[in-house]
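All protein chains but one are shown at their positions in the complex.
First chain written, first letter: the chains are A, B, C and D, and each begins at residue 1.
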């Protein structure tokens, strides 16, 4: 959590005063860009009949000719891992004639999800999340889509596996997905990214349920900080998904010429999922607020029990102490003092009073440790 | 409550990476799909003159011919119980040419209420609730409607009895409802489902009133958790009814070609009910917040009383203890010590001080257990 | 309050499963419908020249002929008290050709304020309130209006006197109101109902000011519950007036053909009143929240004072007790013990320390009961 | 504050049951209308060349002829002080043909700011405020404008001096304001009224800053009530300025034919001021909420310190008391008792323990009065 926010901070000052469209990688600052693995560019060219997957070298990329594929009726999907290498992004940017601001946005991995429609392509940004349940932290990865008429580009820093299920479906012979257009592929990848959100949500619900149980038994400072952290995480998710919802909502209104009407029902489906996700998130936030209240009530309750313990102790000892004081007075004429069993009588008196008190306290349920 | 949320969670991860339109039952995970009762398909064919109810076997379903009924001027209502059987749903889907996503939505029993209008039919999803007052939990069931020009399909996992009153009305001779179209039947069933919400609401109000009374007398941790649970339940209801309101609101604006203008006043009536329901829910939520405040105030108040009890005890014993200490000093020359009744004088002094204090405390109303 | 909500609850379950338009009285359940007074139907027929008021018997109602009045240029206002009698409502419904749902809404006295425009009449529902200051409860009554081209119908369960001022104005010779149309009459009655809201508001402000003063002097649990109750009442008022505002706002936009343009400025005036009412209500709610905060602060403050009292007592007695303990030690060689005035010296020491402490405490203002 | 609200209350019930347009003064109830000073009507007739100010008597008013001025190319501004005199308002109402509801609104001095456009004039209502810093109360005065094609009417109960700066500017020779139209004059007066709001705001900020400083040093109940009062005042201001913003916003959209396009930039300027005012108000409200939190935290903190004081006292005396008790035991064989310096040894022991404790407490910073 903290790490994420820190990097998000560093990255921003780095850009101040730069001309717009400056290609500078903005991401995790602890990592040394020069030591990061070389970016990999994977070409998936397919039609209904066959599919080829090729890892493109720098030379391949330089010699890349989209029109060759288009003429052959092939659909082209280029997936780029490692967006820290501004040179590669610039090369691809030139190849597909991407606006400088689009290139900048791909490199700046702390962008807000958004959609920008240009004449020749639509640019779409979203985020992928990974929740670390043990540390209550969350890693997020930016995923950028560029959908043109004959190609689809996807950009990520690290492989997060969110595209894997789609790739598997594509490799199958007679895969329905290969018969459909690139807009359907873009949808399928987006859908896969949104599905991933739900697994993050599940883990948050798990943590939140654990938390709820622990709050009921014995709330400590740890629970307080867990609540605080979960709130933070849910807030961050919300900030990423809320604009995404707008983006997808825009798409479902068929305002983009890059998505065919036949794909719209599917986009509406993703839209339903994001709305449902946001509602679940709200529900978690609400639940966390409730837990905060329970925590505060528990702390107050405990002050109560501590004071009661003090009261009980004081009440149990005070009468006995007074009796011992009374028989310690130095009056010449005092009852019981010269009696043979006087001492034991006094002790019995103390004991009796204590026992009566214990009985009274038990009746008032003052001795049970629970309220 | 907890069970519900858990199942809602499991269900989601099951779908990750699946192609859209995959027919997989998504519902209560604790149940073994293979051991669930076989789905039943009930055909109700009717016109103003007569009504026939038939339980369709698998073979009947395979041989089902809608046009036969249409030609005979019969309206057809198919009610399916047991949506866990993907095969049956697929069969019906093929029969009525339902979009793969619609079939998927019917199987996925954790959908958000929504309306999707297609060329040949309108698809509508809503939820039915059952509130378990004893455990403060709530079971929910998804109810799907498909309204075509000549048929109405309804899908549920279990029979919840919400359609029973409508069925009874239909069976009556000369039933007005049989003279009207299928859109009116769809309205009647929807209305029946919404009516059920109000009985849930009533039980929540009951619980909430009990809670309020208990809070006034002796609030404990149990009440705190009841408040928390009720909030949760009301939130869940809200999440189901809010989108339903939009759905029905859409219908009332006569945007759907499947509902006749004559049915619109009835839909507006359902709309009024859902709005009224949401307002009552908000009122319960507000009331629960107020109870939370009262609970917190009560806990603080009780700390107050405990401290006061401690103060009173301390004040009652301290003077007596001091007096006994004074007469326990070993001075050679001390008053009262050699007097015959000195001891009793000292005891009287202690007693008198204690009595005066009790009088003062009573005047200040410090001895009453209530504030 | 409680009673009201209970009845509101009962009423709802009674309707479940009923066909829409079923004429069943839904209102206060504690009352036995058969024992309720017979409904009275009052006919007011008037033009600029004269006004006649007649109580219609069942037979009169059966023989009622609206066109006779219309031909004579008379405007007709029928006021019905006692909407529990479904038969009478049905009779009038038939006479004026009211939609079954309108008849149902008139009988169901727990409706949300609304406006429904039909071809031949506009149907309007609102509520009238009566605030019982002593018990902090509120009774509400449903008032339904049906405004046709030549008639105005008004329905209430009990006479609440809200129409009385208008009636008085109508009876006056040369009453301006008699020269104007039925839409103006409807406005006048509605205005009278809204005016009544302000008298409820005044009483709430009174209660709330009393409450505020009591909170400043000596807040107890009673004040807490009063705050809770007032919040409840204000919430209920809000739920009734908010939809009414929409209704009237609709009318002011001249969307209804039943209200003449000349009446619009008057409707705008009522609209201003409802907006102003809602704002005052918000202001009361805000004020109640502030009181809750003050209450909580007071309770915390009091814990504070109790603890201080305990501290002061402990501090006053502890040194004296220690001194008495010291001179009670059994050392052979101890100062003062054998002195003639040793005892008094010791007593003086105790007294001196106590006096010094009291002086210190007074300076720190620890002995004042107020903070 | 309280006084204001009370009068606002009284005034409302006075009107219940009245026909609309009834001319009854609704304002401060404590004042006796018959004893209030006679209303004064001031006529300001001007053109670019000259300006005449005349106090109109009742007879002057009766003989007033607007067309005479219009023919002479003079612009006419009538300012009326003392709106409690319904007769004068009625006379002016007749003279300028004002709608009965407008006349009623001028008399009812507790109206919400609003704008009503009629065929021959536009009617505008706003409020002027005066903040009494010492008592934290606020007086408000209603200011009504009627802007016709050739005249401007302004109505107030008391002279509040808000028009004075404008009057001074008008009296100057070659005053730019005299060359411009009546709409500009209306704007100038409105602007002057809005400027006054800012001086109220300044005083509130002053009070709020004082409050903040006092909260930091030594918060008491007084501060709590000051917070409560300031909230109240800010709420009341908000209720007056919020609708005013809408009114002015309407005007800036050039929807009124009574304001010339050249005046629009000036109206936009006033609009900016009201928006800025509302934001400052929100900022004060936010700040007050923060203070409430600080107050609550301070009270809790103080409980803390009180308990600590108690703990420290108890810990300092308990060991000494135990030691004195031990040497007061009556064992035959006890150490130190017969030693010559035994008593002093015991006393030293007590002192040493106390000193060690003080050192420990000081290290833990338990003896500082601040946390």
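By definition in this document, contacts are C-beta pairs under 8 Å (C-beta built on N, C-alpha and C of every residue); 3 or more make two chains touch, one makes a residue touch a chain.
Remember, it's a predicted structure, so these values are computed and weren't measured experimentally.
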Using the touch definition from the top, which of D:49, D:87 or D:329 touches the missing chain? D:329
In the full complex, which of A:61, A:296 or A:358 touches the chain missing from this view? A:296
Taking the entire complex into account, which one of C:39, C:148, C:219 or C:328 touches the absent chain? C:328
Touching the hidden chain, out of A:199, A:256 or A:321, is A:321
Hidden partner chain, residues of chain A it touches: 2, 5-6, 9, 12-13, 15-20, 99, 101, 111-112, 114, 116, 220-221, 224-225, 228, 231-232, 235-236, 239, 292, 295-296, 299-300, 302-303, 306-307, 309-310, 313-314, 317, 320-321, 324-325, 327-330, 334, 336-343, 346-347
Considering the whole complex rather than only what is displayed, give the residues of chain D touching the chain that is not shown. 164-166, 168-169, 176-177, 188, 191-192, 195-196, 198-199, 201-202, 205-206, 209, 216, 265-266, 268-269, 272, 275-276, 279, 283, 286-287, 290, 293-294, 296-297, 300-301, 303-304, 307-308, 310-311, 314-315, 318-319, 321-322, 325-326, 328-335, 370-371
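What we mean here is this: only the chains that are shown with their structure count from here on.
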If you average the Cα atoms of chain B and of chain C to get two centres, how far apart are those centres in Å? 27
Mark out which residues of chain D touch at least two other chains, giving numbers and ranges. 328
Connecting every touching chain pair, does the picture come out as line, ring, star, complete or other? line
Sort out which chains touch which and give me every pair. A-B, B-C, C-D
